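Of the protein chains in this complex, all but one are displayed in their positions.
Chain nomenclature is as follows: A, B and C, assigned in order of appearance, with residue numbering initiated at 1 for each chain independently.
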Amino acid sequence: MYRRELLGASDKVSYISSVVDDAEIFREVLITMMEHVNELERARVINPDIASTLRKALREILAEGYEPSKLTNFEDVHEYVESRLMEKVGPAGGWVGIGRSRNDHVTTAIRLRLRRYVLNLAQEALNLRETLLNKAAQSNSQLIIGSTHRQPAQVTTLGHYMLYLDDLTRDFLNLLMSTYSMVNKSPLGSGPLAGTMVNLDRAREAQELGFDGIVTNTIYATGSRFFIITTASLIVDYLVEVGRFINNLEMWLMPQLNYVKADPKHLATSSIMPHKRNPATLEVFRARVGEAVGHLMAMYSILRPVEAGYQLDLQELTRHLWAVMRIALEGLTMLRDFINSLDVNDHRVIEDLGKYVITAAEYAEVTSMREGRPFREVYNEVARAIREGARVGLEPQSVVLKPVRGSSNPRDVVTEVSLRINEVRELRGRVDEELGRIDDAENRVLSGG
Amino acid sequence: MYRRELLGASDKVSYISSVVDDAEIFREVLITMMEHVNELERARVINPDIASTLRKALREILAEGYEPSKLTNFEDVHEYVESRLMEKVGPAGGWVGIGRSRNDHVTTAIRLRLRRYVLNLAQEALNLRETLLNKAAQSNSQLIIGSTHRQPAQVTTLGHYMLYLDDLTRDFLNLLMSTYSMVNKSPLGSGPLAGTMVNLDRAREAQELGFDGIVTNTIYATGSRFFIITTASLIVDYLVEVGRFINNLEMWLMPQLNYVKADPKHLATSSIMPHKRNPATLEVFRARVGEAVGHLMAMYSILRPVEAGYQLDLQELTRHLWAVMRIALEGLTMLRDFINSLDVNDHRVIEDLGKYVITAAEYAEVTSMREGRPFREVYNEVARAIREGARVGLEPQSVVLKPVRGSSNPRDVVTEVSLRINEVRELRGRVDEELGRIDDAENRVLSGG
Amino acid sequence: MYRRELLGASDKVSYISSVVDDAEIFREVLITMMEHVNELERARVINPDIASTLRKALREILAEGYEPSKLTNFEDVHEYVESRLMEKVGPAGGWVGIGRSRNDHVTTAIRLRLRRYVLNLAQEALNLRETLLNKAAQSNSQLIIGSTHRQPAQVTTLGHYMLYLDDLTRDFLNLLMSTYSMVNKSPLGSGPLAGTMVNLDRAREAQELGFDGIVTNTIYATGSRFFIITTASLIVDYLVEVGRFINNLEMWLMPQLNYVKADPKHLATSSIMPHKRNPATLEVFRARVGEAVGHLMAMYSILRPVEAGYQLDLQELTRHLWAVMRIALEGLTMLRDFINSLDVNDHRVIEDLGKYVITAAEYAEVTSMREGRPFREVYNEVARAIREGARVGLEPQSVVLKPVRGSSNPRDVVTEVSLRINEVRELRGRVDEELGRIDDAENRVLSGG
Partner (left out) sequence: MYRRELLGASDKVSYISSVVDDAEIFREVLITMMEHVNELERARVINPDIASTLRKALREILAEGYEPSKLTNFEDVHEYVESRLMEKVGPAGGWVGIGRSRNDHVTTAIRLRLRRYVLNLAQEALNLRETLLNKAAQSNSQLIIGSTHRQPAQVTTLGHYMLYLDDLTRDFLNLLMSTYSMVNKSPLGSGPLAGTMVNLDRAREAQELGFDGIVTNTIYATGSRFFIITTASLIVDYLVEVGRFINNLEMWLMPQLNYVKADPKHLATSSIMPHKRNPATLEVFRARVGEAVGHLMAMYSILRPVEAGYQLDLQELTRHLWAVMRIALEGLTMLRDFINSLDVNDHRVIEDLGKYVITAAEYAEVTSMREGRPFREVYNEVARAIREGARVGLEPQSVVLKPVRGSSNPRDVVTEVSLRINEVRELRGRVDEELGRIDDAENRVLSGG
């Protein structure tokens, strides 16, 4: 639209267009625009009649929906919206161009969309925690062979492993909520880089949009993508660590171990080998985590040559954010379902506990304390005995009753679960409330007269 | 299909399905399947009538086209094709399952698709070289200020820069053709991992498909993705280096330098700042190079936890290959168009050559040789003079006439261009011939009775 | 030591040894071991005499220093310390092996070291903020040409750019302190994976080491590296965004722009081109940011195939964390020094403000408001005028006086600076106090009888 007036029609528009990616923020672009109209009215740049006309038209545009495949002549959703607005209301549509730039509007729309994604992800992580805690309570006494170096290391319980994932998810949620505080700030009113000549009240705009304050500096507000890469990198960090537990699940599902059972709906088979039971959903999740790492690296690579301030490179960055959010949301949903139906094959675990030396460390510790002999001395004796084929160890059921906080001890697991159920409930309340709050704010703007 | 019989319908199919990505290889999957039918016939596993029936049905399936959005109940294109085949010909369709696995069929289809992409990319790189060589010939005397450290370094010509990109593209093409030799080998007949019980003649299959021999070891043939990551990484290497020249173009397009003119169709403007002329296509290309780096990292990340042999993780890898191929093809096409219309703003270059000290190195060299004084001594004098504000240097037009091979010397550039035009022509002939050869082979298989 | 007794001497120790990397945590390993001895004494596993003997010997080992090049026969610092301990005190040294594993001890040592690095980095980031705020106050009226798309976009001030970097650093510090809360928790007492049989009071250990509580679950405590990758990725995020401003500085230092002056100590020259003034420190910093991205990718790649629980792969991860910390600390120190001596070449900025159309957006906004005509209409007129060569715009000095919060307006900049100086002071107080607190705790452990 701007370029066609100036530079002539171009056959390169489709190469630079973001209309397909912009489907993700169509609604948010319109919320942003409506709030901009509100503020232009309050700043007396446009009169109430024009403001009403513009708002009505913008609502219609939202209602018409967004079909990117028909919009390939547009550079982006912003150009499309302004163009459609002019079709609807004539030259008065040209008022929306004042006091704004695509630079501040797109980043506002991204933050609106992202804050919702972050809260939805928090909900999904809380769902996962709930599942983990319930499973931990159920399986607090179900033995499993814990491994280090892919080798049987110590006997523990499935409940203990469930709380391991809960600890990870808890740390993740804490950091995610810190990140949310940074994301949920308003860049609106920052113009292209250095601000605009219109006396916009940025704090008022922020408040109406349900933001928790403004991103102060306008260069930072329009050009930085720190809020995107910190959100994405935190999620990737979490996914990578979750992916490590997927490795455990796949290991436990090996027929030779067969320590756990998965619901058949998570398995696929071979077109030629009818005996195969492939952990298909886990494999896909694990691969998608790898993909998420790639998206983060794409973002870094895109940012490297770009100066402060908006450049079109930034447009190409955003889709990687949405991809990471989708990978995380779909993945956690799948994983929750998987864990929900997870069960231990007790007889297989018991069988292998009888077959391999696994409790030698505990045996050596107990012997050392009982006999008052330095641990290393006992350890060396035990090591020699094992080399000579002796089966050294303690009763697995007794070994899990460790005295240390955070261990496999079933009582400790049960206590921890009950504390955390409350913690999860409390945080869920806060997240739901925040979602309600932003829903209200956005709906108010969308329905405003 | 296999899983539904065994494991019940699953609501997780859409999570693990590759039907959307498989659009890229639909045709190649059918070529592979038809060749498999041919070989089953020759190996007397199926009789000629059944073979004909199957081939006819497969041709019909190809003709029906592929709409992934309607196939979300299928794990992948292979399951869809076999299922559709059974619908068409009844139980006899079940013959295609013998002597093959999705593991060897999908990698065959990927190699068929990739070899074409590689040759198309070679053509596009040759097109770029032709453009570069023509532009180099035209601009062999058009001065430009060459930079190191983003600082004016030496005077040179646009032609010299064009040959720089040509040298890069030439090295790339050499390695790309080596990679092609590895890609264009047949994994067909390898079964799921260790081969099948059917006496397939793998060499005959390879030859009919236009492959240059077989990927021998069946574990390697079915499970390795070395041919994918080497192709992708080579292309990423090239794109990253080309991206550096994009940085040059963007620098030269800065109004403060304004050393070159770009066709307006490669520029965009601002919705609020009417004076802006943003190098939109270059920015998008540069960002896509960053994205390509991300795709490669995704592939590495996906492969890291996977053992030898097929795992579903590998399915998730392939889309990143296609993404890299598209980024490269679209990017080179755009770049060629950009360079084709590139022009030097001679007066701006001349102006700045008069304004900044740029030829001091050559001055010092010439002085040192003429006066027989060690270079460092002269260099230090010149450095002091410059610090004191002296304008030291030689005539730019004379300075480009360097005696060294590969330099900015216009005669050297012109000679080089004429040698390379022939080289490009010769390689283009080979690439076109190879494309014709694989077209013929694939069409023969597709039309076989 | 353990392996030599059991598995025979190996010529592969140097390949798997971490003794060189462990130099970074030598002191922290000894602190950890001393606290372990304290707790063994309190848990009555060892008597006070043995405890005193062990503490004394450990203090001596610390005092002897650490020369990795002489320790290549050891797997790691832990093996060395235990071995040296046995040399010093005989078999009683073998008591330290009870109730611990290298798995919990190494991660305790890493957290001890990392918490200090994080606080030091916070201090360095606060130093940078102080420099930025002072420079912002000084340069609140020094015009600079702000760019988007590497093209002159709007006139603004150096002060405005300084606050941009301050906003970024402020967000970074907020997240860094959240990360610190996660890092500064104690994994000590978790044993190899599932806890130990010794009745260690993990909370008491945590408190004595100055940790803010324990990492509860022992599988998470020993095997997870989430605290490492979140710290590293946050820092990489920040560095990548800072790196974008380095691109600005390098752009402004181009002789053709020459908008800013750098202290000569940040510049290097060429061995052959005496006129060159290369921004050497900025280039190295920018490249090191690229390296930091690589270290993060290395960490992700290392973690991908690893199950929950310790594996030797994790040992190889840690050095990348230290590398990121050093890159960040050295880089921020350099950048602060650079900015401290940064100055605007006012005459060059003024000259270019007169030469290029830069204030057309503001002109169009003001005209639109004054004449009550829709912005797009005015914009199109202005665009046409510019195309025809008109110099359209407003007085730069007036244009920076924007009414919008967070803009280039000097009064706004000055107000913001004074608010933030206090914020920085307050946060610095908290960081210094926390450093004092952990110093005290560590020294108490080290000097304990």
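Convention: a contact is a pair of C-beta atoms (placed from the backbone, for glycine too) under 8 Å apart; a residue touches a chain by one contact, two chains touch by 3 or more.
These numbers come from a predicted model, not from an experiment.
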**OP:** Consider the whole complex, including the chain that is not shown, and state which of C:R170, C:H266 or C:K402 touches that chain.
**Re:** C:H266
**OP:** Could you tell me which of A:A383, A:L401, A:V414 or A:L446 touches the chain that is not displayed?
**Re:** A:A383
Subject >> Per the touch definition above, residue among C:V284, C:L401 or C:V414 touching the missing chain >> reply: C:V284
Original post:
Looking at the whole complex, which of B:A23, B:M86 or B:V414 touches the chain that is not displayed?
Top reply: B:M86
Original post:
Among B:I219, B:L329, B:V392 or B:I438, which one is in touch with the chain left out?
Top reply: B:I219
Original post:
What chain A residues would touch the chain not displayed?
Top reply: 148-154, 250-251, 253-257, 269-270, 272-280, 283, 297, 300-301, 304-305, 352, 356-358, 360-361, 364-365, 379-380, 382-383, 386, 392
Subject >> Residues from chain C at the interface with the omitted partner, ascending >> reply: 1-3, 6-12, 15-16, 75, 78-79, 82, 97, 100-102, 191-192, 196, 243, 247, 264-274, 278, 280-281, 283-284, 286-291, 293-305, 311-313, 315-317, 320, 330, 334, 337
Original post:
Please identify, in ascending order, the residues of chain B that touch the omitted chain?
Top reply: 2, 5-6, 45, 82, 86, 91-99, 103, 146-150, 153-156, 160-161, 163-164, 166-168, 171-172, 174-175, 178-179, 181-182, 189-200, 202-203, 214-221, 223-227, 229-230, 233-234, 236-238, 240-241, 243-245, 247-248, 251, 289-290, 293, 297, 300, 303-312, 361-362, 365-366, 368-369, 374-377, 379-380, 383, 387, 399-400, 402-409, 416
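To be clear about the criterion, only the chains that are shown with their structure count from here on.
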**OP:** Compare the CA centroid of chain A with every other chain's and tell me the farthest one.
**Re:** B
Original post:
Between which chains do we find the greatest number of C-beta pairs in contact?
Top reply: A-C
Subject >> Centre-of-Cα separation between chain C and chain A, whole angstrom >> reply: 23
Original post:
Which integer distance in Å separates the CA centroid of chain A from that of chain B?
Top reply: 32
Original post:
In chain C, what residues contact two or more other chains?
Top reply: 148-150, 153-154, 251, 297, 300, 304-305, 361, 365, 379-380, 383
